[in-house]
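Just one protein chain is left out here, and the rest sit where they should.
Showing subunit A:
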């Protein structure tokens, strides 16, 4: 399984970097699956997988991008097992976001969360990576194992949908059909799993 045994110092570096990205993994996971408890389970699973696969991490590359791929794959595997239903925590305390200058109506964090979860997962994921995580389109494409143009298109559609929902106040109560919504993402996972993806650290 392991190619070269890492030195103690390399392991320490890996652990430090892994520790640093844990808050980002939690944020990404929560955006993906919407449930804080499940998101944290997903992150812990990711940490264990990353630790077990650390020999495949190339020092000097982005730990955040590398672990996001692992988290995403773990999420998709769990989706297949129907562990997540695109559900979200209705009981999360409502917090009001600070209104940006010139913005009359503050956006409620819960509205944002709900609107985000109505998006098809592949668009939600793309928007999370680029719009929230600050990844470039190229980095996001590497994480998702798809073309840059695909990511741009997904982000564009996600932004348009969120704008429509948040500005008109028409946020659907629930994801309409989570099963079909995940199909595209799962098909893409098959591509990645088949070795056609750009970056799959656990390959």
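Please note the rule applied: a contact is a pair of C-beta atoms (placed from the backbone, for glycine too) under 8 Å apart; a residue touches a chain by one contact, two chains touch by 3 or more; residues count from 1.
Keep in mind that, in the parts below, contacts and distances are computed from a predicted model.
Trainee: Assuming one chain is omitted from the figure, identify its UniProt name from "Sugar ABC transporter substrate-binding protein", "Cupredoxin domain-containing protein", "NADH dehydrogenase (Quinone)" or "Anti-sigma factor NepR domain-containing protein".
Mentor: Choosing among "Sugar ABC transporter substrate-binding protein", "Cupredoxin domain-containing protein", "NADH dehydrogenase (Quinone)" or "Anti-sigma factor NepR domain-containing protein", the correct UniProt name is "Anti-sigma factor NepR domain-containing protein".
Trainee: Which residue from A:42, A:70, A:130 or A:146 sits in contact with the chain not drawn here?
Mentor: Going through A:42, A:70, A:130 or A:146 one by one, A:130 is the residue touching the chain not shown.
Trainee: Mind listing the subunit A residues that contact the chain we can't see here?
Mentor: Where subunit A meets the chain not shown: residues 11, 15, 18-19, 22-24, 26-28, 30-31, 40, 43-44, 47-48, 51-52, 95, 97-100, 102-103, 105, 107, 109, 112-113, 115-116, 127-128, 130-137, 152, 155-156, 159, 162-163, 166-167.
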